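All protein chains of the complex are present and in place, except for one that has been dropped.
Take a look at chain A:
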Amino acid sequence: MIGNRRFAILLILLVGTSIYLTTHADLTVPPNKPFASFPAAFSGWQMDAQTVFSSEVLDVLRPTDYLYRQYVDAAGHRVTLYVGYHSGGKESGVIHSPKHCLPGSGWFEASSQKISVTVPSKTIHAVEAVYQKGEDRELFVYWFQAGHKTLSDEYSLKAAEIWGSLFHRRRDAAFIRISVPSAGDSSVDMAVARHFIYAVYPALLEYLPQ
């Protein structure tokens, strides 16, 4: 005999979970300021170009706000900055891992390692990766920013999102990526990237909710 009690227990669990899932909605946390007003110049870096994504790209990424710009410094070093901010609300997409996005367009990961980048009063946990497409090499430094935490892998990001959603109804997070076309010497590329991150980080903090 199974008994009605067993069915009742199962039904209560199923319906209870359903109710939790449908009523639990994360808060939509907008960025502190619209990214369009992001400074075009800061400590030696000058904006050179800005890319606006097509609606197809935006449909896939579904960021709440994003920034895709090139900056150059006086010495002619060129850096591309991408910031994708996801508010955590229903309409914002999940952060795509660069491990998935970059190789899709023919770029191969030549190397990848975790690093820390020192900025004023903080250490950023990031990934330093070199991608290669034919003869072209490009250095990428990226990290995920969830509140005040900087995370260097997708699994910690997921864990932070789950934790935030469970206890604070928040899972807003940003993906920050700096890329430097290789000048041939990887230590020079990395120095350029560090230099840029040092300069841009305070501005980023003003725009991303903590």
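Please note the rule applied: a residue touches a chain if its C-beta (ideal position, glycine included) is under 8 Å from a C-beta of that chain, and two chains touch if they have at least 3 such contacts; residues count from 1.
Quick note on the criterion: contacts and distances are computed from a predicted model.
A single chain of the complex does not appear, and UniProt lists its protein name as "Exosortase", one of "Exosortase", "Ubiquinol-cytochrome c reductase iron-sulfur subunit", "Multiple sugar transport system permease protein" or "Xanthine dehydrogenase family protein subunit M". Think of the hidden chain as still there; on chain A it touches residues 1-4, 6-7, 9-11, 13-15, 17-18, 20-21, 24, 94, 97, 99-100, 103-104, 106, 108-109, 132-134, 154, 158-159, 161-162, 165-166, 171.
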